[in-house]
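Missing here: one protein chain of the complex. Every other protein chain is in place.
What follows is subunit A.
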Amino acid sequence: MAHLLNTSFIPSSQTLRRNRNFPAGVGISGRRSRAQVQAKIREIFMPALSSTMTEGKIVSWVKSEGDKLSKGESVVVVESDKADMDVETFYDGYLAAIMVEEGGVANVGSAIALLAETESEIAEAKAKANSSSSSAATPSPAPEPQPGKIAENVGSAPVTQTVKTPPVAVASTHPASEEGRRIVASPYAKKLAKELKVDLARVVGSGPLGRIVAKDVEAAASSAVEAAATATVSAAAGGAATVAPGIELGTVVPFTTMQGAVSRNMVESLSVPTFRVGYTITTDALDALYKKVKSKGVTMTALLAKATALALVKHPVVNSSCRDGQSFTYNSSINIAVAVAIDGGLITPVLQDADKVDIYSLSRKWKELVDKARAKQLQPHEYNTGTFTLSNLGMFGVDRFDAILPPGTGAIMAVGASQPTAVGTKDGRIGMKNQMQVNVTADHRVIYGADLAAFLKTLASIVEDPKDLTF
């Protein structure tokens, strides 16, 4: 076993071989943005160092950002469930951005760093690393969403991570902090805040002399999840998953905070003049693609979100909203919110920049968001920055339904199940095709029937010829 720790050791030939056997695009996936400029930025991902390894911890980065790497060189030391091993790069290039810091943990297959082919691409890769947050449950600071993005977003809940917001407002209440110039938090509180991604500047301390202690951070983190209810909500998905056993019949049970918020939002939605447009989309090609990429962790939700986002790129008006009854607000990013039923409520985790982030990252991000939602650890910017909402009841066999528009957004799409259907084809034959029905609810003040129709046509063409989804 000693040999495992020799520094120049290469993980294991078995692992290497396995990685190389992966179809291109999984291990180190070439990333192409829509602008076609990032072809040479590759991901370095968490390798599977043993058959039982599901996640790995970064022991140390042998190289630092900006270092030149040559093929076969050790880049990072990873601790698996078995031992510490050096991981080498398969490509020449520059270590552009480290996405999981030392001590951080990342799931096998998730990106831990970006590799730029030339020096000039380092900055670009760094930007990329910032915008696509890694899926790692890492203690490193979470990539901050760009302030501009948030400023244009509609969420009514406090936006915690804007750079523009000075932390002074709340911190001034700490007597121990010299009139708010400093944040006084205990070591564990700081650690927790980093883990739970709580902004200490917005936490009121209850410790000695107003010091922020661990329980304040925990309270702040859980209230953030409760506040989730004030976020956008789509009604349709609500009831389906929540008929829980153990309900005592004949009793009156008050709303939870989240349910109360849902109720308020639903009532508020009545003030918006909405209309609906439906479309039937053939999904054979999408299903085939899904089958192919499923093993790489790609989910149907991510595929749908990606397809929707790509369609929205061409129809910015469908991604807009009406806030004051007098203007269009064209959102700068395409953030797809996806309704998720959780434990007596409903929340809409947001896939930010779904048009730009590649499908693999998007799938990982989705998994991370769902895990967080389950653990009630979603941060406000992760559930209230959606610009377009998806609600999918297809998995329950629902073939069509109607969604209520969440206040503050322009449109929501209800997705039904994809089912084998006998259809007449253009060449006059009858054949079986998988088809699904989608139904978009939109705010008619900004989005008109023709807009939706054009959008749905684009969406249908993307879904029916989905090669762009995985680029």
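The rule is simple: a residue touches a chain if its C-beta (ideal position, glycine included) is under 8 Å from a C-beta of that chain, and two chains touch if they have at least 3 such contacts; residues count from 1.
The rule is simple: contacts and distances are computed from a predicted model.
The complex includes a chain that is not drawn, and of the options "AP-1 complex subunit gamma", "Dihydrolipoyl dehydrogenase", "AP complex subunit sigma" or "Cytochrome c oxidase subunit 5A, mitochondrial" the UniProt name matching it is "Dihydrolipoyl dehydrogenase". When the whole complex is considered, the residue among A:Ser186, A:Ser223, A:Gln259 or A:Thr421 that touches the unshown chain is A:Ser186. Interface note for the absent chain: among A:Ser60, A:Thr118 or A:Thr425, the touching residue is A:Ser60.
The chain that is not drawn here is touched, among residues A:Gly103, A:Pro273 or A:Gly449, by A:Gly103.
In the full complex, the hidden chain is touched by subunit A at residues 1-6, 59-60, 82-84, 103, 176, 178, 182, 184, 186-191, 207-209, 211, 213-214.
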